[in-house]
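For this view, one protein chain was removed and the others were kept in their places.
Letters are used for the chains, namely A, B, C, D and E, taken in the order the chains are written, and counting of residues starts over at 1 for each.
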Amino acid sequence: MNRLTHIDEKGDVAMVDVGEKLATRREAVAESIVSMTAETLKAVIEGAVPKGNVFTTAKIAGILGAKKAFSLIPLTHPLPISFADVELTPQLDGVSIRIVATVRCEGKTGVEIEALTAASIAALTVYDMCKGMDKSIVIQSTRLLSKSGGKSGDFRAP
Amino acid sequence: MNRLTHIDEKGDVAMVDVGEKLATRREAVAESIVSMTAETLKAVIEGAVPKGNVFTTAKIAGILGAKKAFSLIPLTHPLPISFADVELTPQLDGVSIRIVATVRCEGKTGVEIEALTAASIAALTVYDMCKGMDKSIVIQSTRLLSKSGGKSGDFRAP
Amino acid sequence: MNRLTHIDEKGDVAMVDVGEKLATRREAVAESIVSMTAETLKAVIEGAVPKGNVFTTAKIAGILGAKKAFSLIPLTHPLPISFADVELTPQLDGVSIRIVATVRCEGKTGVEIEALTAASIAALTVYDMCKGMDKSIVIQSTRLLSKSGGKSGDFRAP
Amino acid sequence: MNRLTHIDEKGDVAMVDVGEKLATRREAVAESIVSMTAETLKAVIEGAVPKGNVFTTAKIAGILGAKKAFSLIPLTHPLPISFADVELTPQLDGVSIRIVATVRCEGKTGVEIEALTAASIAALTVYDMCKGMDKSIVIQSTRLLSKSGGKSGDFRAP
Amino acid sequence: MNRLTHIDEKGDVAMVDVGEKLATRREAVAESIVSMTAETLKAVIEGAVPKGNVFTTAKIAGILGAKKAFSLIPLTHPLPISFADVELTPQLDGVSIRIVATVRCEGKTGVEIEALTAASIAALTVYDMCKGMDKSIVIQSTRLLSKSGGKSGDFRAP
Partner (left out) sequence: MNRLTHIDEKGDVAMVDVGEKLATRREAVAESIVSMTAETLKAVIEGAVPKGNVFTTAKIAGILGAKKAFSLIPLTHPLPISFADVELTPQLDGVSIRIVATVRCEGKTGVEIEALTAASIAALTVYDMCKGMDKSIVIQSTRLLSKSGGKSGDFRAP
């Protein structure tokens, strides 16, 4: 496909009509990397060891974000999400957290945006909880890792 | 400050109590870079030249996102936003769009998260509108560019 | 003023920056007229006499609508609404209901859109509850009746 | 049918139970007319020619409104909307804009309210963007143009 | 089952994946009891006799609450609710109101939380409308009365 699916023949933005599509099992996995100082990551992990608080808070925000994506991103469809999860893992580099969001549904269109929204909202939640002690935080490289289901075939990021 | 402001003395996550803070004029500017293939950027720009559609759609989604940040990011405060704007500019490299979000309020706490949420939601909207023709899109480097107002002083990204 | 306040100097849509404005007492009153068959209006009134149900349902939906206007209409500001009310009155013509919505706040910008949204959502609720027995319903003449407060002066519809 | 479907046998408001209904392909088309001065319409069109801004903004607000109708209008059902679109056209009379909203789903009940909500929210967005230069704006004649699908048969406004 | 279904094998909170489950007809009925002084209940009933206002307001809030449960309770699934109702009945003891919420859907998981949320939001609405004259109000005994549909079998509270 070499044109934007959300621009119709008149050049206007448009929702894609998925009425004729088949409802199939769909999954999308997205990732977001949040980088910060080693001192901040240490504070997150230490705060996290006893109670998992920063990570659980970001996970919950991300799952809720997946369910709200249809009302945040204009041209998406409401979808019967059957599963959404967000995992946060401090990276070995000592200065970043990797966020992986997985969303599944049985629907007429894919859940990439739901997974990317979950990862983004979780990343913003980490940012929010750390911003008081660190102004160098950057949310890096939010992207799709894989998708399956639907006519356009499976995808796995290189 | 060398601890997380959103973790209280018991190690639990907590909203910061801003009741005692002074309401001052606040501004935050955040950026998000969305990279894609040259072909996709060309389609966005060509779709954009006659009607500005992709950019206007992302801008509107971002502005609405700034106003919803309080309900998306758990430990933020509802704030009387007096201005929110999102600008999208194709970059000279031919393979990326720069999104800059500006949010202002007269409030007891800053609007960094509102600006970052606006940039992120706008970036996700661009992603959504381009994903049908390009699976290489990456939202890169969402970060704070500057903030002013409030006790902790002004900030400008290096 | 002979230009659109929501188009900035570059021709882009934009939220008006109200940061410099004074917070004053504001009120706006808006109206919506819903016309239907005499038979439908009779059913509404008879359903309404014992329990006020259709009117109370529309009133509640309208009041909630006033509070959600900031998240529905893109370029509006969140405002500290201090009062919202919606009244529905069957008209003497026997084929219409008049809806009057009043909204007040102490804020930096007016509450016209909040009052118009309240009237519109109340009208849509009446429509929804009557549509099963009447396909001729029309929401007519949603408009501002009056506004007060703010620099642009008071307004009263002719 | 000569009674209100949203009033149950006890005279209380009630959601219609659609559990037994068949899911069929549904479409509804609704219209809203926004009248204004010739000067305002000219400003909208001139602002619109280069960037389509007012129209795109209203379109996006309307599409989002269709997806939020279930949470705005109390007795509606959440529906798996497969398509929503809003078109805005300046009328030949030089003093009005016609808004046409189309919504489709495969569901157990119709999408009339979703289409009417989309048209109303788009109309309110036009109003909001023009109200600074024109206090004579009226949203006129919001009504259903056609519906298809479902047991009650197709409908086309006379 | 003797473990929490929302805690996964790693001890993290998790949404249950309902993708493999069958969509069946589901119903849940929940109850909430709101106790108050006899004087307050009398005021509610007297206010209610002519217009049913307190009860209709609480009913509408509860029905809307059922539809919003997916966005309020983190690990729930969005469900195609086909019916939601809330009934409020002053109790013979003269000092309490019984709220019964019924929700139905054809879905892959039950609607207990939707019914409990509807009852809770209706109870909070009664509380809100009475709190000015009575500070002794207590929302008591919010619980599931019955559920049917789904693999785990029917349930009826003893």
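Throughout what follows, contacts are C-beta pairs under 8 Å (C-beta built on N, C-alpha and C of every residue); 3 or more make two chains touch, one makes a residue touch a chain.
Everything quoted here is computed from the prediction, not taken from an experiment.
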item: Left-out chain, listing which of the shown chains it touches; value: A, B, C, E
item: Contact partner of the left-out chain, one of C:D93, C:E106 or C:D154; value: C:E106
item: Per the touch definition above, residue among B:I45, B:L75, B:V95 or B:L145 touching the missing chain; value: B:L75
item: Touch list for chain B against the chain that is not drawn; value: 12-19, 70-71, 74-75, 77-80, 107-108
item: Hidden partner interface residues of chain A, rising order; value: 50-53, 56-57, 60-61, 64
item: On chain E, residues whose C-beta touches the chain left out of the figure; value: 1-7, 11-13, 16, 39, 43-44, 47, 50-51, 53-54, 56-57, 60-61, 64-65, 68, 72-76, 112-113, 116-117, 120-121, 123-125, 127-133, 135, 137-144, 155, 157
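Here is the rule we go by: only the chains that are shown with their structure count from here on.
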item: Where chain A and chain D overlap in contact partners, by chain label; value: B, E
item: Chain centre separation in whole Å, for chain D relative to chain B (CA means); value: 30
item: Between chain B and chain E, centroid-to-centroid distance (C-alpha), Å; value: 37
item: Multi-chain contact sites of chain C, meaning residues that touch two or more partners; value: 12-13, 16, 50-51, 53, 56-57, 60-61, 64, 74-75
